[in-house]
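Take this structure, written in C-alpha cells, and hold onto it; I'll ask about it next.
Here the complex is missing one protein chain, while the rest keep their positions.
By written order: A and B. Residues from 1 in each chain.
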Amino acid sequence: MRRPSNVAFLLLATLFLAVVLIFAHSGQSTAAHTPRLLANRDLVVRLGLTDLALFTEARYTRHPSQADLHSALQDHPGAFDHFPTGSLLPPPALLKRPHANLAGKTTSPD
Amino acid sequence: MIELSEIKKAFNQGRPNEYWALSGIDLTLEAGKVTAFRGPSGSGKTTLLTLVGCLARPTSGRVRFKGQDISGLPERFLTEIRRQSFGFVFQQFNLIKGLSALENVILPGFPTGRPRAELIDAAEGLFEQLKLSHRRQAKVEWLSGGEQQRVAIARALINDPEVIIADEPTANLDTALSREFMTILEGFTAAGKTVLLTSHDPLVVESSAVHRVVGMRDGKLVDQ
Partner (left out) sequence: MRIWLEKQRHLIDFTLASLARRKTKNIGLLVAYTLLVFVLASLTLFTNALRTEATFVLAGSPEVIVQRMVAGRHDLIPPGYLDKIGRIRGVQKMEGRLWGYYYDPVLNANYTFMARPAEEVASGTIMVGAALARERGLDAHNTISFRSYSGKLFTFEVASVLSPDSELLSADLILLSEEDFRSFFEYPAGHFTDIALSVANPQEVRNIAAKLSSALPDSRPILREEVLRTYQSVFDWREGIVLTVLAGAILAFAILAWEKASGLSAEEKREIGILKAIGWETGDVLRMKLWEGLLISLTAFLLGFIGAYVHVFHFGAAVFEPVLKGWAVLYPRFTLLPAIDGLQVATLFFFTVFPYTAAVLVPIWRAAITDPDAVMR
C-alpha cells in the first residue's frame, strides 16, 4: 500500500526542486541579461536619458520623472498622489500646523 | 491491580445542575479476570469506567493502578498510561468514518512512533484472529455492527494493553454476535488480560466467561 506521507513528500520535494530550479534559472538568465542591461545603461549615460519609454502616449506622461512645460504633474516629479488635490495621502502634518502661535507676532495682517 | 477507594464523581459541581454520578466506591479489581458491572441505566457504570481508564479524574478519592496513584496525575501522564495499559471498546464503537478498517485499527499506535509496517503487521494479525481479514480495506461505515465491533476490538488491542475496557459491548449486537463476543472475551482471559465491562445483558453477566459481577445502583455498589 502506498503511504500517504510518502506521496506528499514526493510532491513537496518535486515542488521544492522546481523552486530551486527557478532560482537557478533566474540567476542564470539575470547573468545572461547583463550585457543587454549594461549596453542600455551606456545608452542612458550617453544620451542623458531619464525615463523609460513605457508611457509614450502623451507628452505629459512621457517623462514621469521630469516635471516640464507640458507636464500635468508639475509639482513634484513622480509625486505619489496625483489625483486632483490628492486622494490617498494627507498633506504632511508640518503644513497643517495651526498658525495660532504667530498671532500678534507678525506685522502684516493674517 | 486496580484499587478504588472512596471514589466520588460529581458533574457540574457547584452549579445548580450539580449531579453526583458516583458517591463513594471502594473496590479492588484483580488482574487477569473479567469483571462485569451491572446496574440500571444511569447508575454510574460508564462513569466508573472512565475513571479507571484514565479518561477522567474523580472528584474525590483515589484510583490506584498497579500500586501507583493515578487520580492526581497531569493529563500528559494519564494519556501515556491510557495508551500503554488500556484498550477501549466503546458502546458506539467510535470508529472514524471515511477511513478503512485497517487505518482505524492502527490509530492508537501513532503516538507511540512505532513504524507503520510494524503496526500494519500487528493489525493484520488481529484481523486474522478476529476473522476480519477480508474486510480490512473496507471503509468502516460500510461494515455491519458485528464487524464494526471487531474493528473496535482490534483497535483496542493494537498497543497490546493489559486492561480492556468495554462499555455495553453487546448492546448493539444480536444474540449470535453477542455469543461470538463472549468467545472473544475468553480469548482475552487466555491471553492474560484484565477485562472490565458493563452490561445488563443476562447473556453477558451470567456467562461463564465473566468471573465477577459487581452490582451498582445510584452511584453506589450493591451486593448481588
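In the analysis below, a residue touches a chain if its C-beta (ideal position, glycine included) is under 8 Å from a C-beta of that chain, and two chains touch if they have at least 3 such contacts.
All of these numbers come straight from a predicted model, not from anything done at the bench.
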{"item": "Missing-partner contacts on subunit A, residue numbers", "value": "3-5, 7-8, 11-12, 15-16, 18-19, 22-23, 25-26, 29-30, 33, 36-37, 39-45, 47-59, 62, 64-71, 74, 77-78, 80"}
{"item": "Positions on subunit B contacted by the hidden chain, ascending", "value": "46, 49-50, 55-56, 75-76, 79-80, 82-84, 88, 90-91, 94-99, 103, 107-116, 155, 159, 167"}
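As a convention for this text, only the chains that are shown with their structure count from here on.
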{"item": "Rounded Å distance, subunit A centre to subunit B centre (Cα mean)", "value": "67"}
